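Below: the structure, in structure tokens.
Missing here: one protein chain of the complex. Every other protein chain is in place.
Right after this comes subunit A.
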Amino acid sequence: MSAIASLFGNDYDADGFRTCSVTGLDVHRSVENHVKLYGLTAVIALAFGGIFAFTVAMTRWEFIGLLDPSQFYTHLSAHAWNLLIFWMVFMEIAILYVGGPMVLGKRLPIRRVATAGWVVMAIGAIGVNASIWLTETPNEAPLLTAYVPLPVSPWFYGAAIVFLLGATIAALPFFVTIWNATRGKRRTLPLVAFGAFITSIIAVEAILGGIAAFAYAFAWRVDLIASVDPGIYRQLYWIVGHGTQQINLLAMITVWYFLTHVVGGAVVVSEKVSRTAFVMYLFFINLGAAHHLLVDPGVSAGWRIWNTSYAFYGAAFASMIHAFAIPAGIEAGRRRRGQGSGLFGWLTSAPWRNPVFASTVFSIILFGFLGGITGVVMGQIQVNMTWHNTFAAVGHFHATVVLGTTLAFMGLVFFVIKTMFRRDLISNTLALLVPYGYAGAMSIVTLMMMYAGILYGVPRRTAEVVRNIPGSEFSFSAAVPIFMVFGVFALLAILGGALFIVVSVASLLFGDRIEDGDDAGLLPEGGLHADGGESIHAIELRGTFTLCLVFLATFIAIYVLNWYLVTQLWGIGA
């Protein structure tokens, strides 16, 4: 117990504040302790959900074929809820507390509400896990979606509602902070706080949709209403089902701005452009959730095209804006300091041996190239016919939420271990294996998932189809070589994920204490704020521009290839 208690101790002044030796922020004890509480809980969910990454991947790799269908769907449900929901949302509450009170140098208001939110979220998370584990026939495992009218335990819907209510309670101190900071004055929030604020608004929209969906299904399961409409449930469900992914996206982008600045010396090249991109998300991104309904009956073509295109791709455009603005921030910041010449000198001379920096930058690159491009391409109504519910869709969202969000959050956990827990990493080299090894292996895994899905039509959510479909002579055995590569790299990726847990926990328990005033080797050369240099808009952003042109060329190539496959199909549709 004393080891745990010592994790929550730092030297604060009489008012409970201390000045962070890395960011220069005034940090209050109440904020810091709650960030630690939520962050540690998130890591526990990551470790727990990660166990099922192993069992699920080793089942899909039919060479091993670990689980029977009777266990597989239970494990798949636990994998989805612990990683996609609990790991992410607990981290995101921590990020709201960083982006709000910590960046603004305030105490955490209504502190007891923050603690109560954690308690309710924890009860909900444990309840969801219990309901998955205790599911008995005729009920089926919920998976992530719990689509009606497949019978799912009403306890599951109830516990999911409790978790969502908990997340709402936990977000309240953040809203109070923003209210206090801006009430009655014309104030422009710092970009990180602004990003966190937009994230929180989208989170509220998502949570309202989730409560509506799960309450609707719950009412049907306990016989309050006689029948349930699968189409209506799907519309409501995807407000939260994809809405939580929008939260992940915005929280991740906020973390990108934060960490590239603190450990990479990035500046904001244009406040106007970056903030406009965040506001575009606010207006357009939740519409995009309708892309889950692209091949559903009952919704008109016009409705599907308007909504899933994020209203003329307003949100995709916003993401492409950040795709330029964030690397441009690194380039501008480093060029102004005279660090790196030529086209890419600013990038090659960056702190690549800092696991926080490497995790952040790999997250940006891999999210964009693997997750972002495929997301937009499969979001086209016709291309979606070839992606929907195939293993390729699974590849897409592992590229976004694992290579993108999880990797960025892992970098953030390393950062928090050093700056808030004030512990040095037990081994920088082992920590570096997370961005280099884990992300590398996971990239191969996501590519194999996409190949298996799009080139061989292998479906998702199934225990066995590649080597054998029981009762049929047909199978997807042509995809066996793809799955051999998938399985080996999935094992490597899971080892990398386990390494992240080991390094984090061991550093917390056994890492050397970092003394006050020590920057823990995090700050870029020349410190956080390098003065002087030319003004930002005059800096030649040649490197970033070149990288973005490569990105656009890749985007166009993948787009054309996918459309080629669509046009090879037989004639479909009115």
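Observations on the structure shown:
The working rule: a contact is a pair of C-beta atoms (placed from the backbone, for glycine too) under 8 Å apart; a residue touches a chain by one contact, two chains touch by 3 or more; residues count from 1.
Please note the rule applied: contacts and distances are computed from a predicted model.
Name of the non-displayed chain as stated in its UniProt record, restricted to "Cytochrome c oxidase subunit 2", "Phosphoribosylformylglycinamidine synthase subunit PurQ", "ABC-2 type transport system permease protein" or "Cation:proton antiporter": "Cytochrome c oxidase subunit 2". Considering the full assembly, A:His261 is the residue among A:Arg221, A:His261 or A:Arg422 that touches the omitted chain. The residue from A:Ser6, A:Thr19 or A:Thr188 that touches the chain not shown here is A:Thr188.
For the chain left out of this panel, the touching residue among A:Gly231, A:Gly338 or A:Pro481 is A:Gly231. Of the residues in subunit A, those that touch the hidden partner chain are 23-25, 69-70, 73, 103, 140, 143, 147, 149-150, 187-192, 195, 229-231, 257-258, 261-262, 266-273, 293-298, 301, 305, 309, 312-314, 316-317, 320-321, 324-325, 328, 332, 376, 380-382, 384-390, 454-457, 459-465, 469-472, 474, 476, 478-479, 528-529, 531, 536-542, 544-545, 548, 552, 555-556, 559, 565-574.
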